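What you see is the complex with one protein chain gone and the rest in place.
Showing subunit A:
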């Protein structure tokens, strides 16, 4: 039975690129087509992390990906970032298939403390990718100033990252990402390690940056509230091997703030719905395997 399933998935994966849904479509920023990832290290048991994922993100959207722990969220993000080779399928950014880290993408990692170069000042950290882009010095300075202002760190430019608090360090990582002016900004559980108050501030910062800069954001998190509060859409993943549980549209008003949005009854409904999906995912309910769960129960 699992063989039949795999074959079905394979054919679906093979069929997707041929359809070419978003190839010439300018409105699509990021397109995942039949993405599949199996870790196959010699001498170790094979691990199927992602079975099949198909979804796309329109230009200027803010989409959150949420799933139970161990749902392969980080695997997915690293695949999209071009840091991991896919087993099958493809990731298409701005109409081009991703193979290796793509040009128009910036990543904010979870481990903010370890993603910043400790031997450089805050300004130098932001400047390095800009140098690589070949931007002239005066323009680099202007971009750094603007990015620091956006994240509220104008005073900290000459300090080293380790002299700053955790929340401020993550702001530096965000400033570095937005100064790079990516067409898609990937964020991998960026606020998982900061305290609740800082977290709320940083969530509002992401919303603000998204609106100010019009950047496309893919935000991976394990926090259901955060996903619903931030996203225009919430993509809910199943447990391992990962498939899509549901693509939930978040039809909350564009202006959101921590107090009113979170006490909005509709926020509660959406949150409840996503929560229920995650609970199902944890119990092993999978949209692709209705037959797989019933014989076990019988």
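Note that a residue touches a chain if its C-beta (ideal position, glycine included) is under 8 Å from a C-beta of that chain, and two chains touch if they have at least 3 such contacts; residues count from 1.
Methods note: contacts and distances are computed from a predicted model.
One chain of this complex is left out of the view, and of "FtsW/RodA/SpoVE family cell cycle protein", "Cupredoxin domain-containing protein", "Cytochrome b" or "ABC transporter permease subunit", the protein name its UniProt record gives is "ABC transporter permease subunit". Only one of A:91, A:105 or A:224 touches the chain withheld from this view, namely A:105. As for the chain not pictured, it touches subunit A at residues 78, 81-83, 100-101, 103, 105-107, 109, 111, 114-115, 117-120, 128-129, 131-132, 160, 162-163, 180.
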